[in-house]
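For this depiction, one protein chain was excluded, whereas all remaining protein chains were kept in their positions.
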Amino acid sequence: MAALSSYTMSSSTPAFSFQQAPQTSSAAGGTTQHSFYPYTDNGGSTLGISGDTFTIIAGDTRSTSGYNINTRHAPKLFRIGGDGPTHKNARIVLSVVGFAADGHALQERLDTLVKLYRYQHGKDISVHACAQRLSHILYGKRFFPYYVTAILGGIDEEGKGALYSYDPVGSYEREYCRAAGAAASLIMPFLDNQVNLKNQYEPEAAQGLHKPQLVAKPLDRKTTEELVRDAFTSAVERHIEVGDGLQMMVITKDGIEEIVSPLKQD
Amino acid sequence: MFRNNYDNDSVTFSPQGRIFQVEYAQEAVKQGSVVVGIVSKTHAVLAALKRNAEELSSYQKKIIPIDTHYGIALAGLASDARVLSNFMKQQSLASRLTYDRPIPLAQITARIGDRAQTNTQQYGKRPYGVGLLIAGVDAKGPHLFEFQPSGVTQEMIACGIGARSQMARTYLERNLDEFEGSTREELIKHALRALKDSLSQDKELTMENTSLGVSGVEEDFRMYEGQEIANWLETTFERAEEEGGESMEVDT
């Protein structure tokens, strides 16, 4: 057998077993195709708007698999930091939409890091620092990403509302408003128009080539809450993966207020 | 001159069956300032005397909250305690993440006990030079555990470790029967009195040098220091005087 394995044949002769090992795996009997796909989409939508003294983050509570509704109550909003499992005294909220299992893992990682930050430094992390940390977590899994769109909200060091939005690999930006998830394409244009006043012009201005744009100003809390509600009731009408319940978290300097209200279940 | 030949490392027994390095480590605990712990049916309390190295320096941290349901008090090398408390913090978070439950106190105590024991059986390692009292509440109710550098851990009803702690233990032994039925306030007073008993004549418990850690059923572990404990110090030692106990000097 030793002779056999050291023997090499010329290419013109018929090839036999041991000697002619196919050099690439593309030949028959090579590696099998991976048929396991490690992601799924659990639907749903989230949105965040920041004001002068508050940030509102909202999400529906439906979880889906294809055309099935898994459950009518699966929160996409998570308090980050604070004390223990109840997150008492937390001032940061993370929303995740996309693949729920990744979203959950991401939430737990960020929460643990923020809690360790407090343990090690004896003070709460700032939203700014937490936002950058979240970006690094996402980027760290650049080649096997957390398949989620995250929005992080809180109150910054000046007491103003802060909102950060992310893509699945950690690119992030501070914004005034952002919609994410299944109905993002339905909600975002509405927000552009109502929050950033896109395509709205001075009514009195002369109708000519020059039309002065309306300048966006931070909204008050009541108006913002109404906008959020309207955005979701509309999204529910047009998107099958959105519905069942609306979870809103309002972050102010005094803490996080949670409001859960029903949405259509159809 | 006589020299002990069996204390160069922690893996060699003396002919009398002793491991000197471990015993020396236990001496380090006795150098630390005193800490006291007591449990009742509903609460677990830690009380500690803080020392400052000099007038200008801050006081040494004696009580460390680890998780919402428990904390530790230390006597001995603070830096060793920090290593242990970091480990405990990690283990506590891990328990919350993997099982969604607060880590049982018996379990976390066993974990650090095992860790300390390996230090006494491997060449080149040094035993932890710190003793801990682990107090808090888990699913089985309030607990107090004592941890020693040897890796020995025991569940206690009341315990005192550190410098001059014998006096504190004497107080605890004398009042042992009262602890179980004590209220939160009574338990805190017992802990403060035990702490006070261990002090030398010229020393006093003050807002600056005393720490308290309290947890109870449905009550998260919380540390009290400074102004927050002024009231307790006042009421505890006023009453002791009225009852005609050992005479104490009280600031008025």
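The first chain written gets the first letter, and so on, giving A and B; residue counts start at 1 in each chain.
To be clear about the criterion, a residue touches a chain if its C-beta (ideal position, glycine included) is under 8 Å from a C-beta of that chain, and two chains touch if they have at least 3 such contacts.
To be clear about the criterion, contacts and distances are computed from a predicted model.
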Among "Proteasome subunit beta", "Acyl carrier protein", "SKP1-like protein" or "Ribosome biogenesis protein ERB1", UniProt-listed name of the chain not shown: "Proteasome subunit beta"
Selected residue (touches chain absent from view) among A:49, A:77 or A:100: A:100
Touching residue (missing chain; options B:12, B:79 or B:107): B:107
Chain A residues touching the omitted chain (full complex): 3-5, 7, 9, 13-18, 20-22, 25, 27-36, 38-40, 42, 63, 65, 68, 70-74, 99-101, 104-105, 144
Touching residues (missing chain, whole complex) on chain B: 97-101, 104, 106-107, 110, 138-141, 155
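Simple rule for what comes next: only the chains that are shown with their structure count from here on.
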Footprint of chain A on chain B - complex, ascending: 67-69, 89, 93, 96-97, 100, 220
Residues of chain A touching chain B in the complex: 83-85, 108, 112, 115-116, 119
